[in-house]
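Take a look at the following structure, please.
Every protein chain of the complex appears in place save one, which is left out.
Chain IDs A, B and C follow the sequence of writing; residue 1 opens each chain.
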Amino acid sequence: MTVAAGRVIDLHLHLLDRQVVDPDGRMVCKVDDLELELDERGRPYVTAILLGPRALGPRLGGRLGRWVAAIGERLAERDRPVSRIDFSLVTDIGSAIAVSRPRGRLDVIPLEDWVEEHVIARIPGSRHESE
Amino acid sequence: MRASDLLGREVLDRDGIRLGVVTDLRCVLDGPLRGGLCAPRVEALLVSRHRTGSLLGYDRNEQQGPWLLRVLVRLLHRRLTVVPWTVVETSQAGPLARPLALRVAAADLPAAEGRRTPG
Amino acid sequence: MIRLRSLVIAGAAVVAVTGCVAPAPSPGAFEGKAVQTAKAALSSVDTALLASATAVRGRLPQPYLETTLSSAEDSLSSIQTAFDSVQPPATATSDRLRDTLDRLLSRGSDGLAQLRIASRREDHAVVAEATRSLQQVADGLDRFEQEHSG
Partner (left out) sequence: MKQLLSVALGVLTAIGGFVDIGDLVTSGLVGSRFGLSLAWATLVGVVGICLFAEMSGRVAAVSGRATFDLVRERLGPRAGLANLAASFLITVLTFAAEVGGIALALELASSVNYLLWVPAAGLAVWLVIWRVRFSVLENVFGLLGLALVVFAVALWKLSPSWSDLAHQVLAPHNPSGEGLPTYFYYAIALFGAAMTPYEVFFFSSGGVEEHWTKRDIRTSRLNVFVGFPLGGLLSLSIAATAALVLLPRNIEVDALAQVGLPVAVAAGKLALAAAILGFVAATFGAALETGLSSGYAVAQYFGWQWGKLVRPREAARFHLVVLASTIAAVATILTTIDPIKVTEYSVVFSAVALPLTYLPILVISNDRDYMGDKVNGRVSNLLGSVFLVLVVVAAVAAIPLMLATKAGQ
């Protein structure tokens, strides 16, 4: 599905909770929430994809949602804002949302990097493809 | 503002009558050009009595099968209203009123057409 | 949604609890429990008999035989423990019922132990003897079940 200007989409049905993939086909994250800003005529438009527990938590709602958000807060480096991918990087809206920058250079998933470095990389064989 | 700030919000019409809750944001890709795409701009709110089952898509698509599910979901969403963003009260700037208030009466709003969403 | 999860957990908890033996309140319920016990015990004894007979015909490898016999023994012993932990109602009939069944279960346990030991030693004479005794236990359990199931 390619996107033409003027196409109509329903944000919740067609954008939220979809998989974000990078140009190498690697999975980046889910669209946990969307950042909106008002244009000069007071109409909201999408400026970024928000991700991570601090974006997902409020959408879960209730006590569980607060927990998720609080855990995200604890894990995040101090003063680091909620992870976002600017909408200018989005190249396609289909069954997945394509972005133009490789996962490694988006710097939005610190937990994956931490698990990779401190757990998985220490297990022998983690650098090789399967045989 | 986040999309989730709008979704699930109650909507009242000019006379304070409850219309339902926001189940989705209908957007047109004609916002400011950012990168390769125009940013999706919120054109209208989809307002229904309940949130349950709205994501299944049957409330917006008359053809989608199977029959059994379509009937069940549409029963829940008998009244899906499309509220153009232009009639949403945003004058008091800053954070949007909670619940959302409209500048028109419920009766003046068009019911959603049954045809599938373009996309 | 939270409800669903708690339902699953509650379900698992109830299952865990009801799996234990409840005290038998009435003579009728006690008899029912005894019949259930006899039926389960018969299953264990007959399993051992079938495995042993198949091995005698040279159709069952030794490790398989040993595993089958010891698991039959384990399950009979837990059946007996469960039955013995039930408080019988204070009637002469219930006491007689309990004595009869308990004797059968004990003879079954002895027979199974004997069969397992003899099978491991491949002592054919003792295997034959244990088989005969277990066959009697099986007949006894079968009769017990017939007599007491309404």
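To be clear about the criterion, a contact is a pair of C-beta atoms (placed from the backbone, for glycine too) under 8 Å apart; a residue touches a chain by one contact, two chains touch by 3 or more.
A quick note: this is a predicted structure, and the numbers were derived from the prediction, not measured.
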Contact residue for the chain not shown (choose from A:L11, A:L56, A:A69 or A:V82): A:L56
Touch list for chain B against the chain that is not drawn: 55-57, 63-69, 116, 119
Residues in chain C touching the chain absent from view: 1-2, 4-5, 7-8, 11-12, 14-15, 18-19, 36, 39-40, 42-43, 46-47, 49-51, 54, 58-64, 66-68, 71-72, 75, 142
Missing-partner contacts on chain A, residue numbers: 1, 14, 17-20, 26-30, 32, 51, 56, 59-61, 64, 95-96, 103, 111-112, 115-116, 119-121, 123, 125-131
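Assume only the chains that are shown with their structure count from here on.
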Pairwise touch network: line, ring, star, complete, or other: other
Cα-centroid distance, chain A relative to chain B, in whole angstrom: 24
Interface hub residues of chain B, defined as touching at least two other chains: none
For chain A, residues that touch 2 or more chains besides their own: none
Chain A-touching residues of chain B, taken from the complex the two chains share: 1-7, 23-32, 34-43, 46, 54-55, 57, 60, 85, 90, 117-119
Residue ranges of chain A touching chain B (in the complex, touch as defined): 1, 3-16, 33-39, 42-47, 50, 55, 58-59, 86-91, 93, 100
